[in-house]
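Only a single protein chain was left out; the remaining protein chains are all shown in position.
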Amino acid sequence: MRVGVFICHCGSNIAGTVDVARAAAELRKVPGVAFATNYMYTCSEPGQDEIKQAIKRENLDRIVVAACSPRMHELTFRRTIEKAGLNRYFLEMANIREHISWVGLDKEANTIKAIETIKMAVAKVMQNKPLYSSSFKINKRVLVIGGGVAGMQAALDCGDGGLEVVLVEKSPSVGGMMARLDKTFPTIDCSICILGPKMVDVAQHDKIKLYAYSEIEDIKGYVGNYEVKIRKKATYVDWTKCTGCGLCMEKCPSKNSYDYFNFGVAPTKAINIPFPQAIPKKAKIDPDFCRQFTKGKCGVCAKICPTGAINYEMQDEIVTEEVGAIVVASGYGLIDMDKFPEYGGGRYPDVITGIQYERLLNASGPTEGHIVRPSDHTEPKTVVFVSCAGSRDKSLGIPYCSNFCCMYIAKQAILTKDHIPDSQSYVFYMDIRSPGKGYDEFTRRAQEDYGAKYVRGRVSRIYPKGKKLVVVGADTLLGTQVEVEADLVVLATAVTAAPGAAQLAEKLHISYDTFGFYVESHPKLRPVETNTSGVFLAGAAQGPKDIPASVGQGSAAAAKVLALFSKDMLESDPAVAKVNENTCVGCLKCKLTCPFGAIQEKELRGGKIVASVIETVCAGCGVCTSTCPCGAIQLSHFTDNQLLAEVNAICQK
Amino acid sequence: MAEKEYAYYTGCSLEGTAVEYDMSMRQVFKALGVGIIEPEDWSCCGSTPAHTVDRVFAAALAARNLTIIEKMGTGIVTVPCPSCLSVLKRAHLGMTQDESFRNEVNELLDEPYEGGVVPKSTLQVMLEDVGLDAIASKVTHALPGLVVAPYYGCILTRPPEIAQFDDPENPVSMDKILEAVGVKVADYAFKLECCGAAFGVPKRDMVNRLTYRVLSMALEAGANCIAVACPLCQQNLDLRQGQVNSTMGSSFNLPILYFSQIVGLTYGLSPKELGMDKLVVSADDIVRSRITIEELAQREANAKAAEAEAKAAEKLKKAKAKEEDTKTEET
Amino acid sequence: MDTLNLTKSLNLSFIEQVSKESGQNPSLCYQCGNCTAGCPYTHFFDYPVSQIMRLLQTGQRDTILSSKAIWLCATCETCTTRCPCEIDVAMIMDTLRIIARRENKVSEKDVKLFYDSFLNSMKEHGRLFEVGTLLSYNLRSGNFFADADLGPKVLEKGKIHFLPRKIKGRDKVAKIFTRFQEKAKKHG
Partner (left out) sequence: MSEVGPKELRIVGFLCNWCSYGGADTAGVSRFKQPTDLRIIRVPCSGRVDPLFVVKALLNGADGVLVSGCHPRDCHYSDGNFYARRRLEMLKRLLPFLGIDDKRFHYTWISASEGQRWQQTVTDFTKQIHKLGPLHSGKEAQQ
């Protein structure tokens, strides 16, 4: 066996705190190591050439690259050695950057740690076996979860690219948060005017199958072959018959239903079409408020419906779809108002959220675009905007910036002046974050042309005094306490992960961060991929994002799906479990523990029962290997021998 | 209710300027069957002044009392004064959470404190241990016409890590207790605004300005009385109300009662026992307005009957009018 | 205002001392001003709380220790309760007071005198003797008639005791004082 070791300087990233030359010298002394060297940038083209040449020149048959994390470059170097004629699994990487040079201060200790880590990799690579992928057919349909602007963009791009798309939307209409906005920054163009056509396209696209008011129940399978169970929630209206005429909504006597679309700014009917441009434009009953459900009698809508679409007996329905890739665009949520007792959040009706204000501004909103105070329906003359309500607030567990509030506050201040010319807006802010194209100019316009008074400081509390709300804050630039007697207060409440984000992630086997946002594969270079192949991200599900960024990600995710589906067959990962039929005793404990149902019972010719692995289903976790009492089932590339070789390399009594 | 015994740390103020808080608190506990024992030979907790000297020193002054109480074996000490409570809790939490701090404090003491005492406000004991139902069950009298602004002051619920009780931004414990005894509680936005605390003596102008706001917001909320649970708040609002009037040109005449006094009044206890005469702004009108709940029920029944009568009369009138209408139509 | 020469006046050891004694990290403050906004005493301060925090971040030891603000803070805990960065601001103010007292830099002599009168009463009697404290404060502050207008009111209500209630264990309380003073001397 002739192992070659290549130690990367990574400029000064590694060489700065690890003596790489000494490490190479030490490695040369290790039995089995035929060649060891250090190189400035191993991942560069000349760096990779060096490996290829050394393999030929030194007749190397196994390679260890000591560099960055294998999560970064394992694939790169596998390809390199494959090009030089070695099986790609004859590569091991030693992570001496993320785990050593970047986290240890002491060069001597780092160097020793690096040498030992590389020795472990050498020990392992000597146990490695060649592995060969097989290929399998893929289902070129794509599931898009979430019908907001990011999800619709992904669905439309995939559809236009010729893929069949299954689009699942939790609420009764597509459109997401953007459908609720009045105007968009920094152009002040009407949100629904630019979104509406997209929504219609989604409805009319012959490649897109829309499941509205539906949720993901369960997902099984792997890249190329997913089986998705979708729960179509009961609407109590037969959508094949409903024409969206709206007669039911007009006549419904339950007038105090909570309006989810309008974030409760005004009540709606128990049977409703959420908004005039809804897609699909179908009615739905809210059983929490419908008299037929709460009191057991009413039936007005059933009597009035011209097509007889009402069905109070309707049940949820589970449907199954088969797809090969998934785009997750499940959007975001907003922090609850009751997290702000000092602002009277939830207690004072005239303290509202930014999205609620958006509905008050909107011509198709509950007030038809007239700004009025929820308490007494009078027009406010003094409006206070409070930015960072929850954002950048560690005490509420939200240390991050919500990304777009600074911009929409500027927009709302401008629109307030447009709607009520004799009004005065105040904006309490800590920093104005406006790095987009034309964004900073926009926030300046709010102040220069629309007279919004920006006050640099946080609001400490809000209390009612007569009909006014007294907003007590600081102006840190003046170094004083300030008070504004406001008619209406708008809180730019913090963006959170969408409700249920964690549960969805668990169904998809993708990771999420402490706040519930989904984790991309690489923060810079793989921003829409996840660590689960075949699952892609788009929009604010990954982190707070404005419209242009969400649309961009929707298209990016679609491009990734189209690239994945450009082949008819995919290569399987050969690092799967294998059964040694000679030593297997047929206890089938592995079958019980396999999380994927990848293990079957198999009868050999002699009648002996053994376990057998379905290679395409096995995901390579190795739970079976640790379960097997006789070591008969081994996870390739992570066998007992391979891992123990690593242990033995550093633990020698 | 099973009799439970608590250590009761009075605190210096309740022996002097806040003696009526002590009197009424003891009466209310007695009525509720809550046993209290005063720790023998307790000393001052050190309050704010000690905290300006040194943290270990301040904790030691408080911990001397904790040591005495620990030996009593009651487990819980209930404290009427929020300032004492805060100091005792700070000492207790500091000493139980940080070993080296505990050792430092114990070095200053004759006998060490081992951390076996839970300090609770009297408000917390009433709300959580006695319970609203039991509190309500002792009510014999009503105070119709009384609208109370419950004033908590700064440190009863703050900071939440120390107080570990009620909401630091919108406390409701006193509201609930007062409502349980049938008193009308105003929606008061200045529940927590600082009254000036211990600055009454050295910084009188400052305190007068702060109390002015607290008093005027109570009136704004429609209250005709403020309920407090803190001797310092009471002193600043009651004793200094005249000072406020002369410096700020106001004419407040707002009685400032301890919540225990109000509860005591609804229990039919005598004004004398509750120390009502100790208040500077007279609460005689409130005392005079007191009636038994039977009287109240009678009054309400009378009012209802009168209302029903009026309604019936109205109905009759309408019916007659209608009758006449139809008659005229017929003709 | 003079130019603040940060190279010369940035006192890092002061920042470290305050961090250590208060257990708080002043770098966590991002100057949102919430403490100033909620502070009932902002009107009376020479520097609002957020500026005290800023002065601390820039290590302006002398300015802070001679400020009135640190003595006029009543520890109402509003700043601590609302700080989005979870800084115990009141604890920092407390610490600054302690350091100022230790270094004999007390800008608000009356406040300190009142506290001292309180503590002396406590040392002597074991409990607070209200009349004694007030008289001693009045005598020492030269503020002879502070709250004299309130005297008759309290007197009339029978709330005043002209003799202190001395507790049996007052020597034990006094011992805490002396032990602390000895310890403080030892540690300089």
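For clarity, chains are labelled A, B and C in written order, and residue numbers in each chain start from 1.
Methods note: a residue touches a chain if its C-beta (ideal position, glycine included) is under 8 Å from a C-beta of that chain, and two chains touch if they have at least 3 such contacts.
Bear in mind the structure is a predicted one, so any value in this text is a computation, not a measurement.
S.K.: Tell me the shown chains the invisible chain touches, ordered by label.
M.R.: Within the full complex, the chain left out of view touches A.
S.K.: Identify the residue among A:418, A:506, A:571 or A:603 that touches the chain left out of the display.
M.R.: A:506
S.K.: Per the definition of touch given earlier, which of A:4, A:151, A:380 or A:622 contacts the omitted chain?
M.R.: Residue touching the absent chain, from the options given: A:622.
S.K.: Residue by residue, what part of chain A touches the chain that was omitted?
M.R.: These residues of chain A touch the chain that is not shown: 69-72, 95, 97-100, 102-106, 109-110, 112-113, 116-117, 120, 502, 505-506, 509, 511-514, 519, 531-532, 575, 593, 595-596, 619-623, 625-627, 635, 638, 640, 643-644, 646-648, 650-653.
Note that only the chains that are shown with their structure count from here on.
S.K.: Count of steps on the shortest touching-chain route from chain A to chain B?
M.R.: Graph distance in the chain contact network comes out at 1.
S.K.: Where the centres are mean C-alpha positions, what is the separation of chain A from chain C, in Å?
M.R.: Between these chains, centre-to-centre, one finds 50 Å.
S.K.: Taking each residue of chain A in turn, which ones touch at least two of the other chains?
M.R.: 342, 461
S.K.: Residue numbers in chain C touching 2 or more other chains?
M.R.: Answer for chain C, listing residues that touch two or more other chains: 43, 78.
S.K.: Give every residue of chain B touching chain C within the complex, in rising order.
M.R.: Residues 12-13, 15-17, 19, 41-44, 46-57, 60-61, 64, 107-110, 154-155, 158-160, 168-169, 192-194, 196-204, 206, 209-210, 239-240, 242-243, 277-280.
S.K.: Show me the residue ranges of chain A that touch chain B in the complex, using the header's touch definition.
M.R.: Per the stated touch rule, the residues are 341-342, 347, 461, 463-466.
S.K.: Quick one: in the complex, what on chain B touches chain A?
M.R.: Chain B residues touching chain A: 167, 169-170, 189-190, 217, 220.
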